[in-house]
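Only one protein chain is missing from this complex, and each of the others stays in its spot.
Chain naming follows the written order as A, B and C, and within any one chain the residues start at number 1.
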Amino acid sequence: MTDAPGIRARAFAQTWLGRLSGWLLAWVGAIVLVQILVALAPGDAIDTLPDPGLRAQLTAEWGLGGPLATRVIAGTWHALIGAWGSSWTVRPGDSVGGLVATAMGASAPMLVAAWAVAVGLGAAVRGRGWGEKVVVGLSTLPVVLLALGAIEGINAAVWAGMSAGWWGRPAFFALPMEGGVVRDALALVALGVGSAGVAAVAARLAEADARIDASGFVLAARARGMTVSALRSLKWRHRVVPLIEGAQAAFPPIVGGLVVVERLCALPGAGDLLWRAVEARDIPVATGVVVALTGTTVVVGAALDLLRRAWDPRLRAEA
Amino acid sequence: MARSPRHLPLPWLLALAPLGALVLGTAAAAQLRYAEDQAPAIVNPLFTTSMAETRVGELVFQSLYADDHTLASVPQLAESGELSTDRMHMTVRLRDSVNWQDGSPFTAKDVVFTVHAMKDPATASTEAGRAQFISDCREVGDHAVQFDFVRPELRPEDKLTFKILPAAAFAGLPVKRTDAFHLAPIGTGPWSLVKYNDDNSVSFSANPGYKGPDGKDDVGIAQITMKEVADKNYQAKLLLYESIDALVRVLPRDLAMLQSNRKVELYPYQTNSWWYAGFNLARAPFTDPRVRQALAEMLDVPNMLAPVGTGDLITGPYVPSSPFYNHDTPPWPHDPAAAGALLTAAGYQKDADGWYKAGRKLAITVSAHRALESAQEVTINLQSQLQAQGIDVTIDFLDEPAWRQQVWTDRNYDVVLSQWTFDRNEDIREQFYSTGSRNLMGLKDPDVDKLLDAARDANDPIARKTALRAAHQKIHDDLPMVFLWTLDSYAALSTKVRGVTVHPFAFFTWAPEWQMQ
Amino acid sequence: MSGRGRRASRGPLVALLVVATIAALPYNPAVNADIVGLGPSIAHPLGTDAVGRDVGLRLLAAVRPLVIGGGTALAIALLLGVPLGALAGARGGIWSRWIRGFGLAVSSLPAIPLVLLLGLVVGHGAVPLGLAWGVAMAPGVLQALYQRVDALRREERLLALVAHGIPEWRAVAVHLVWNNARTELRTWSARVLAGFLAMETALSYLGRAGVAEPQPSWGNMLAMALSAGSSQNAAAWIAPAVAVAVVSAGLWGLALGVPRLAPGEDIVAAPGALDVRALEIRSADRVVARLPELGAPPGTVTALLGVSGVGKSLVLRAIARILPDGLRATGRLTRPALAWIAQDGRSSLDPLLRIREQAPDPGAALARSGFPADRLDAWPHELSGGEAQRAALLCVLSGPSVGLLLADEPTTGLDPRARRALVRTLLTVARAPSGPAVVFVTHDRRLLPGFADAIVEMDGARPAPPALAPRVRPSPGPVLLHAEGLSVVAGLTRRPAYPAAPPILTGLSVDVRGGETVGLIGESGVGKTTLLRAFAGLCASSGTLDVLGVDPRSARPKGVQLLWQDPGTSLDPALTVREILSISAAIGQGHRTVDEALRRVGLLTQADAVPDELSGGERRRVSLAQVWLAGAVLVLADEPSAALDAQRSLEALDLLRDLVGETGGVVIASHDLVLVLPTCDRVYVLHEGRCVDVFSPSEADDPGRHPYTRDLLAAG
Partner (left out) sequence: MTVLLVSLLLACRPAAPPPPEPLDVSWIANVVREPAHFSSTLEQNGGREAWQAFHRGDWLNVRSPVAADAQGAVPSVAEHRAWAELSVFEGVLDRAQGDALLTLAEGWAKHSPDQPVPKWLLASAQRVAELRSDAPTAEKWRAQANAAGIVFDEANPKPFAYDQPPTLTIDAIRTCVGAAVDNGQLGSFWDATGPAALQQRYKANASNVMGVGLPEDLFGPIAEAVMAARPSTDDVEACHTLVSGMDTRLDAWSAKLAQGATTDGAALLHDLQLVQVGRSRTLAGLAVDALGRHHDACALYYAEQALDHADARAISPVNSPTVFAVIAAANVESGHVREALDALAPLRGAFPEAAGVIETIGDLAVQQGLDRTGLSREN
């Protein structure tokens, strides 16, 4: 505690850089895992390519003849340096990097917004009695059920109203093909609510609230007769770390749910691209998307980890 | 409960904000949106295998001659044609005012390139058969091409209907499926492909330089969008919901719903198509005709058709309305007992849980294309029927690449469930001739070959009809496949699209005359 | 397993049996074109689907892939996550870092994309799906297990179990994981299953990598029913949708379900000087504390005294109206504006704010509280115990004035000098002009003279244990422990840590003979606990060390037992007293019986209680019984008097002496010289990394004592 500021700053930087490099290592590890999976595929997926010339060219390009370790290392290296090759079947010849970047760009707003919905809802409904029960209950429904229910339900209702002459054809009708902003909002809510992210956040907050409520400083404040709203302003600071942890826990399921929602709601994006790549057995594209999604998870995880540490002096001291 | 604004759940506002924006939003611009089960993988007429590709090709490309409204061949890119007296050569004068969609002029070079590409073995064009009648072709000036024929041709303009590609867009021969061209095709057609969108839709816009027949150079619909909607049932709903304007193929069971809607009109389309379950004739146990017949007689085909909708059962490679259909050919009876006897004769023994031969259970894999409509219901039915009679059935739904590889290239399958669609000529030669390029089952029957040759060489309708009716019977007896049915086949278009005439095969041939209200 | 555990286990078992039966039902997916898309009828209660199969039967048969796939996922997740998590948690350090790093790498792969990719590799079906999902969920299980086991390790429970003689693997597997991480296991099992259901439904619905027709799955039933169009049987899509919703919600309920107590209900307080009448605090089934009368005029100091577990703290909290959930107070109460200071000063402070931010305008309060001004910018976790109490006081004093200050055991954990100083400060606060009334809880009678104006004694709800006969000191037996030139290093490892940490105690020479009780005295943090652990072979040390004839650094000496500062540390909270003791009896190879032990420590009636249901004193006695049953020859007791009132601590020490017998030795580490001196044959005073004084009780008044020793003696 008596360290000179310089030493302290250095220690600080060291820990933070250490955390960051840990996350980076995790990402590399994840890429290696992906590469192992791909390399283990029985009968190379490339065999399904109709063009023998292209097959030979790609086999050489990807070193597919070599032993497992070579392929994994080569694959990981390519993934790391961004040499993701070109698409085989989804958009034959297109650069995977470009395809994935476009798709990730399309998905990013949805991902972030849905995540915000999950975290925000989880935080907003926490401790609101029936509101919490209903929203958390809804959030335990699978994304597919929520999205489907919303799409079919809204379509049926709008169609019924149109048939009865109550209203004309709204611009968003025929979800998910037309949809526009309504579809986006629906996908957003389905993804945010349905990935159990709300439940994860609310559960963490509930746990934290119980802990906070039982902690001495809150009791002391209550004993002094602090009002509920004043207490809230006292407690919010302590809900930040659990909220960050909840947000961290909520993110990967949302990434997974992205695939489902983009398919169901006919939205272009990384999930949709992955799906199509898998359908068309386009290994480079599928691998590229998974690596990119993994990267996103890692970046988000790392950012939140550092944020958490920045927020709580005790964690800072621990590091 | 009153709550200060600070505590209003922010995410709800976030979620609702776009809804608010919607109030200010405007409807989509007028354009023709049509749905396909699967977006065409390749927009290159040299490699067309599916109907979706055919339809897109019709929008973007033109041929020397094309069908007019009476389905007679009339010049499209050609100006005129002159057949030599021995009918072995033809000189086609090309229209000289036509430009490719990238602005370069259309010349004789392009025609010669296209023909050479089609005939080039290294290119392996799936349309090679259409150029077989041409032995050679060469430029005679910028806007004239001379064709030499293999045999005397009576009406070569009826065959010069393949799409023409721009030579300058390729690096020469051979042409590859993966050439960049397939994503940014350049044609002379009424529409040009603008973009493969991220949602797998494809946008087309009217080609400003389009030169139509008889000086009709303007196109009624400025924008066309092809949307990929995998779920057929959903396509019908989208049409009802006015989210798309055209549906190229309606599921039979949706017909009632669509026709009761006053905003939709149905057009018979693509009616010459039929389903089959084909056996791999090169693979045991299907090498044994008794096994094939046993399987055919085990199947209760009407039962399989029931979930799909209404259709006609068939006994051979034609739809019943075809002039070649042999109405005297009886269907295989649904007779499990007789089928059992056949299997016994083929050396199988019935055990408590199935048919065995040399200790191995009779088990087959049925492969079907994922995009085949209602394939799931049909395969489930087929599987259930055969399993009830002691034959193990595995279902394998294949994606487009896997289908092309396993079925077309490797012939690696037991039984395929698929559908063929023919144009009005109903030429089954490629499917059943022993060296036919689409003879996926591998049928090799000299009698069938003879009949098909006779039909090809026939120069009067009666002879061709007679030969093909005999071929129908023969193919039925050979049993390379169980012929299943033909379905009610309609396209549906919104009444907003006016002036619609649908080409019975290529759909969009006369689309330049369509208008959007 | 506790009684509650046994009662609760029947429900899930029955449910499991039902599910397994449903999954094992034979199912033939035969189609029938004659009954396509029929609505519900008697023959088909849920109607038929688009190819004429009974929807109800399919609904049931769809359980099978869920059971198979979910089971696979669960097995994989648990098999990967539990051992790794437990290992990381139990070992800590580099192990935990690498294992958790691996978990992080796996968990960075979002599950559904991973499953899709894996589907390319291993194909479709319930088992590959389960495999992939299991791998994807394993990091979650790992992390949860790690956190739980790590927390238990930090509470030194693992150390206590190992020191008690339980093999490490068994301590981890049975006690930490199975007995104490069961909530995590249940929660994560439910989450794995719920997640599998969601993913399987989604993929089967979307028709890729999920369960493919004709095998039923709720997802593909939904897909077929919806694609068959609205004219078909509506039950065909409603039924699977409802099934998914219900099962998913049920599983999540299992995963999230936290039993919640009814919120506490307080008596209404009238303003005025503190006056409590007929206060009764009750839980759902019993009265947990009772106080007939308490009054405190401003400016006075009142001590609330009573044996451990009598409910002193609850009374304070009832007055402050901050009773925990589930408790309820009745009676009459008037009170002025008040402030309350928690037992541990640090917990009274907001850990996320610097002291300056919590007491924004310290001014005169700074001097009154005695908080050093140069520490105002410190974080609470950087303060020592005494500083923290003063900081809490500072916060109270710098706030709006109060008429009553409630302090809950403010002196616990403080060394004598700090304790005296704090008491003086509290008195100053009370005596100041218009100072508040101070009511404080303590079990330490020695604080009271010259400090408390009034003493209120609370009666225990349970009878005190019988008094013990005075002890006769036997003559010293053989050497049990011999240490010479010993240096110890802090940290829980037998091998010196890298980089080498400086020893916290050096040059120690200690001898313990049979029948002796030896005290190690020093203030908090001097290294008493570390020294005790070094004796038991749990900490690294250098120098000569011989315990019961062996060097504990190379082999665990049999017959050495540790008593932990918190008696609960060595008690598995999931087991009953009898179960805990029978494990100890097994360690002692059954020479002594559990019933005898219970009788000796006077806990026969509490044999079926779990540790949480016992008071601190009772827990202490259970830990003594443990030590006796394990056949302890040398007992190393760490602050055995902590959290006990003086009478109880003496009783405990006597009981310990009694249990060890005439040939056994006892080493007591304590900060309270005065308390342990009467019990000890010899006392080693530790100060600033060295042993500064050694003496027997009779030599205590020797003027040649080290000044620090004199200081300690004076604190009493």
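Methods note: a contact is a pair of C-beta atoms (placed from the backbone, for glycine too) under 8 Å apart; a residue touches a chain by one contact, two chains touch by 3 or more.
It should be emphasised that the depicted structure is a prediction, and the values quoted were computed from it without experimental measurement.
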Any idea which of B:Q146, B:Q431, B:S494 or B:T509 touches the chain not displayed? B:Q431
By the document's definition of touch, the residue of B:P174, B:G209, B:P320 or B:P336 touching the omitted chain is B:P320
Pick from B:L266, B:A338, B:A363 or B:A454: which residue touches the chain that isn't shown? B:L266
Just checking the interface: what residues of subunit B touch the absent partner chain? 12, 15-16, 19-20, 22-23, 37, 48-54, 69-72, 129-130, 133, 153-156, 158-159, 161, 252, 255-256, 259, 262, 265-268, 271-273, 310-312, 319-324, 327, 369, 371-372, 418-431, 438, 458-462, 464-465, 488, 490, 495, 498-499, 504-505
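As a convention for this text, only the chains that are shown with their structure count from here on.
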Which of line, ring, star, complete and other names the graph you get from chains that touch? complete
Nearest whole angstrom, what separates the Cα centre of subunit B from the Cα centre of subunit C? 70
Distance between the centres, which are taken as Cα means, of subunit B and subunit A, whole angstrom: 40
Where subunit A touches two or more other chains at once, the residues are 279, 281
Would you give the residues of subunit C that are in contact with at least 2 other chains, written as numbers and ranges? 226
Give every residue of subunit A touching subunit B within the complex, in rising order. 47-51, 53-54, 89, 91-94, 102-103, 106, 113, 116-117, 119-121, 124-125, 155, 159, 169, 171-174, 177-178, 180-182, 184-185, 188-189, 192, 266-269, 272, 276, 279-281
Complex interface listing, subunit B residues touching subunit C: 231-234, 236, 253-254, 257, 300, 302-307, 370, 376-377, 379-381, 383-385, 388, 395, 397
Tell me, which parts of subunit B touch subunit A in their complex? 7, 9-12, 14-16, 18-19, 21-22, 25-28, 41, 176-178, 180, 182-183, 196-200, 227, 229, 237-238, 240-244, 370, 399-402, 404-406, 408-409
